[in-house]
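Let's turn to chain A:
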Amino acid sequence: MTDSVNMVLMVATVLFALGLVGVLTRKNVVFMLISVEIMLNAAGMAFVAAGSKWQQPDGQVMFLFILAMAAAEVSVGLALVLQIYHQHKTMDVEDLKELKD
Partner candidate 1 sequence: MVITRYHPVHALLYLAVSFLSVGMIFLSLGAPFVAALEIIVYAGAIIVLFIFVVMMLNLGNETAQQEKEWLKPKVWLVPSALVLVLLAEMLLLLFSGNQQVMQVSQVDPRKVALSLYGEYIIAVELIGFLLMAGIVGAAHIGKHRKPSLHRFLQNGDAEKERASALQQETIPNEQTVLHD
Partner candidate 2 sequence: MILVLMIGVLLVGGLSCWLVAQRYPLMGRWIALIAVIIAFLLPVGWYIQHAPGITAVGKNWLIDYQVNWIPAFGISFHLAMDGLSFILILLTFLLGALSVLCSWNEIREKTGFYFFNLLWTLAGIAGVFVAMDLFLFYFFWEVMLVPMYFLIAIWGDFNRRYAAYKFFIFTQTGGLLMLLAILALYFIHGQQSGGQYTFDYFALLNTTFSNDVTARWIMLGFLIAFVIKLPMVPLHNWLPDAHSEAPTAGSLILAGLLLKTGAYGIIRFVLPLFPEASASIAWWAMLLGVVGIVYGALLAFAQTDLKRLIAYTSVSHMGFVLLGVFAFREIALQGVVMQLLTHGVSTGALFVLAGMLKERLHTRDINHMGGLWTAMPHMGALAMVFVMASLGLPFLGNFIAEFLILLGAFDVSPVLAIIASAGLVLSALYSLRIMQKVFQGQLQPISEQPRDLSVREWIIMACLTAAIIFLGLYPQPVFDVVKGALITSYQLPVAGGFN
């Protein structure tokens, strides 16, 4: 268990990067949400690792917060996905450029 913190951090980094790739490359909103989940997970992992490194509970507290936030985010996000699908019959973000005037 010598280098495990660093190893964990490395894994978290990789996981974050993968999530980012997912967000960037996928067009489907559902897949993007999934990727965001992965990124949040990676962040949480980094927190826990750091917390364990300094033997503080704060890391885990932060993870709890992230967890709660992720739950809220997913619920709202998915509700939005539902509505979008009902209204536009598509999941493609490129078709949803309503912000553009």
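Regarding candidate selection, all candidates are chains of the complex that A comes from, given by their letters.
Here are a few things to note about the model shown:
Just so it is clear, contacts are C-beta pairs under 8 Å (C-beta built on N, C-alpha and C of every residue); 3 or more make two chains touch, one makes a residue touch a chain; residues count from 1.
Source: prediction; values computed, not measured.
Touching chain A in this complex, out of the candidates 1 or 2, is candidate 1. Of all residues in chain A, only 1-6, 8-11, 13-22, 24-28, 30-31, 33-35, 37-38, 41, 45, 48-49, 51-53, 55-61, 63-65, 67-76, 78-83, 85-87, 91-92, 98 touch candidate 1 in the complex they form.
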